[in-house]
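Apart from one protein chain that is not included, each protein chain of the complex appears where it belongs.
Entry: subunit A
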Amino acid sequence: MRRGKRRMIKLKFSKIYSFACGKTSFQRDHSRIGGHGHSRVVVCNEPGSFEGEIFSYADNSVRSTKYTVATFLPKSLFEQFRRVANFYFLVAGILAFTKLTPYTAVSAILPLSIIIGATMVKEGIEDWRRKKQDIEVNNRRAILHKGDGLFEYTEWKNLRVGNIVKIMKDEFFPADLLLLSSSYEDAVCYVETMNLDGETNLKLKQGLEVTSSLHEDFKFHDFRAVIKCEDPNANLYSFVGSMEFGEQKYPLSAHQLLLRDSKLRNTDYVFGAVIFTGHDTKVIQNSTDPPSKRSKIEKKMDKIIYLLFCVLFLIAFVGSVLFGITTKRDLVNGIMKRWYLRPDSSTVFFDPERAYAAAIFHSLTALMLYNFFIPISLYFSIEIVKVLQSIFINRDIRMYYEEANKRALARTSNLNEELGQVDTILSDKTGTLTCNSMEFIKCSVAGVAYGRGVTEVEQALGRSNGSPILNESINRLELKSNEIRDSPDRKEPIEGFNFTDERIMNGNWVHEPHADVIQKFFRLLAVCHTAIPVVDEETGNISYEAESPDEAAFVIAAREVGFKFYKRTQTCLSMYELDPISGNEVERTYKLLNVLEYNSSRKRMSVIVKDERGRIFLLCKGADSVMFERLAENGRKYEEKTLEHVREYADAGLRTLILAYRELDEEEYKEFDDKFSEVKNSVSADRETLMEEVSDKMERNLILLGATAVEDKLQNGVPDCIDKLAQAKIKVWVLTGDKMETAINIGFSCRLLRQGMKQIIIHLEIPEIQALEKAGDKRAIAKASRESVHHQISEGGKLVSASRGTCQQTFALIIDGKSLTYALEDDMKNMFLELASYCASFICCRSSPKQKALVTRLVKSGTGKTTLAIGDGANDVGMLQEADVGIGISGVEGMQAVMSSDIAIAQFRYLERLLLVHGHWCYRRMSSMICYFFYKNITFGFTLFLYEVYASFSGQPGYNDWFLSLYSVFFSSLPVIALGVLDQDVSARYCLKFPILYQEGVQNVLFSWRLILSWMLNGFISATMIFFFCTKAIEPQAFDKEGRTAGRDMMGVTMYTCVVWVVNLQMALAIRYFTLIQHIFIWGSIGFWYLFLLAYGAMPPSMSTNVYKVFIETLAPYPSFWVVTFFVVISTLIPSFSCSVIQMWFFPMYHQTVQWIRYERKKSNPE
């Protein structure tokens, strides 16, 4: 809406971007057109033409679903049975149809089908959601040339290669298009590629000159062209092709290519020819599945399952051997031993004469019988629980960011519990710890420092230094700013500008001693940039579209001081400025001659302008490291002071730039311009290098004006959050591209570094290396650097190990990117890692995206601990994908980081809640859930085994078939799911109050082998107790007053009842958190068992077989049943209960201690 009211100034920008946007000429690449990999032929604007038929390219519909209707069943089934456990159950289910089976086939297949069916339904729903999204995308509207110059709306999916489409402002491109013309004369347009690479700045695209006149709809009536280009590929930044238009052939490059999913900005409309559609488009070719990550708990769980498989195979083997022996003995020399089994006329499964075969077949039976050791519903329950846990994360109000209207988003539910085990956090700085909104706060002009603002870093430094005076002043300042913030009619703060100094503001600068320098300074800020002004027609306010927030801050600063840049035409920059002599606002126009662009190796940008009086200036701004050496002898007047100020600013955590200028005479400029345009239009591969060389020659002998300082404000709550994370003993490593001083100071302001911490700084800014650099021998530099880094690391190591035993000294390691390159080399990295992991804080400055990923990998593989990476920009993607958990900040820098993250949050400070509360809970839930799962299945499975011992291992289960199969599904699964979803050892408040609780996850206390095995042992003990108590109490005497004895059916039901009770009560004893849901599930499961028993027993005997009326007739009326179950249940629980009491009283874990604290506070202070 707002955008519609604004007016864009029509102009030709093709000249501003002198580097990026040159003329495309045929280069080597173009010779490959038509050859292998470059075979695509697009016939434009001829729907249904012959050629169009030959090259039947895919249509423009996209499909992100995993399955189609046809493939859903086989594909999802295949996915399911790829899991070892599921496959095992499938084999068991198939075998159940043979004679080997110990139970009926239906009872074996049913639970498996329920589980598989439920999982498939879940998959189906997820896929349906994707399908709906696809439909939405495919049915977006685009304007298509229907022929005869008529354009009509159509759906995206109907677009075909060769179509001509018209895209309006702020619309997405429906496919990869070749830009033909735009609303601008020279066929330029602006494109926002946020969805592709996360960059928010606008990119300029320009169509070919020959097509740039096609402004009107009707002109497409007889437009014909043939485009030959490369085949679909994933490279976003390159494109090779040619267009045959008229009689001529024109080269095409990426400058003419508009990519799908990017957005048209600041341009009213464009016309384009569809080149790549649907899955051929670069963005979809580029979308790779994110690496699938599994949590440590799940990996360990696999091991437990394998362990259980071993147990299972072992007992099956033992059983088979014993079975084989007893079977063989049944018939010796024709004499039958157990004659009642008719061993003389037996099937192969029980044939004494083929005892080996019988034993082998029996082992299969046993494997089926003991499958209850493996929880069939485990995977499914885990998935359900994780989905619900993710919903909790997504729905947490406390992680909802009001200002950006964003909530947390768990993009994968696989890693919830991994959040509870994070040992090291690797964080980006800009945009993650800070807001990435730059504010112009200070400047130094002509050696005088201006700007009275206090940065957050200074506040933090003041606090940690504890200097009372500074503290007081800061307090006052804070008070004041709070007052200002709270007062309702305060002046709206200007975004990007936080500069207060009465000497400069309101035109007062004219009275300063160096007014002329100040004038040049701000004029430079107003001219030397690539921002585009946007004038709000209603209010006349000017805002700027800039490539980076820094740049916007400068233009805004200039505007606020009185150098109001308001108009950019293709060759001119217009601004209003205060004339110091007359005191009036005058209009000035500068003719823009050249732009020497910024890039990370140049670290500076310059413009060459001609003012109204015909003087030519080169205006340059850049990093201090490159600028000071470029100053002219006579331009160093303020060097010393400025340098000092720049250091101060860096200390205050500010980003600084040096401004300088130079006046050129006509001839000098002409010489440069000739050379520059020659190089620019050259075809050679090293064009860029040549251009750099040419510009480098110009950007010398500069005259220093001063320095700017912008503050990148810390996000709210970052220091507190880092403090909490430190208390939780999570290591926070900051990897940033900033200068070392800035990084260190940010470190202080976010409490990563504290006063009294010993800083170990590893860098290569030492004289010897610098000397070598001057000499330029690369090999010598590398060698010396390597040695130096090695030396520094080992020195640091010595320092650390010296203090290890003795005192509380904490260390911080600070390393710069250059040193890091060497430190990450194979021979040094372990030493480096050891040093780094002993240090409480770690800051790496001037690091590249690749280094970020490398450091992450080093930590992950080197320590084996869980790493979490957090970042917001495209440069963090590698790090996010490399780490065990990647957290994306859904901030201003676009979606790239979020798209490759596992969980997205809006602000860094939510990390505290995400880890300490959700992470801790999820970890705890998942680990206790898995432990409990194994416990309950072992308890059940082992009673079956014990029964086998008394049934000569014949494979006869002690329970009815349906009891067997429904155990995992109905009588014991819901309470576990409730545990996995709802359990809280400690409330969120206490989680945050005692961050040390988090260490339980890091040290993996709740899922240690000790704990897992003790749960398993508990299962074995419970099973043994249940079995022996039941059998000893019930057999062999009369069961009731009428003298009848209990048979297999009654014994089975009694034992099963005990198992259901014990398993559910054990759960009730193990958890410390009962909501209504838990009560319903636990008591409901037990109640349901009795109900089931009644219902099943009431069915006709043909269905209920030996359970017919067993409960209502033979068990319930007689006290024996109740007395026995009561005894068995209570006494089976006593050992584990006593153990947990002893553990809770004498060896409390962290969470238990916190539970005590909560309990005692409540007791002493009952609210």
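Going forward, a contact is a pair of C-beta atoms (placed from the backbone, for glycine too) under 8 Å apart; a residue touches a chain by one contact, two chains touch by 3 or more; residues count from 1.
As a working rule, contacts and distances are computed from a predicted model.
> Out of "ALA-interacting subunit", "GNB1L protein", "Vacuolar protein sorting-associated protein 26A" or "Dynein axonemal intermediate chain 4", flag the one the UniProt entry gives for the chain missing from this complex.
"ALA-interacting subunit"
> Please give every residue of subunit A in contact with the chain that is not shown.
Touching the chain left out of view, subunit A contributes residues 102, 133, 335-342, 344-347, 349-350, 391-392, 394-397, 400, 402, 405-407, 409, 729, 895, 921, 947, 950-952, 954-956, 958, 982, 984, 988, 994, 996-997, 999-1000, 1003, 1005, 1008, 1029, 1031-1052, 1072-1078, 1100-1102, 1105-1106, 1108-1109, 1113-1114, 1118-1120, 1123-1124, 1126-1127, 1130-1131, 1134, 1138, 1140-1141, 1144-1145, 1147-1150, 1153-1161.
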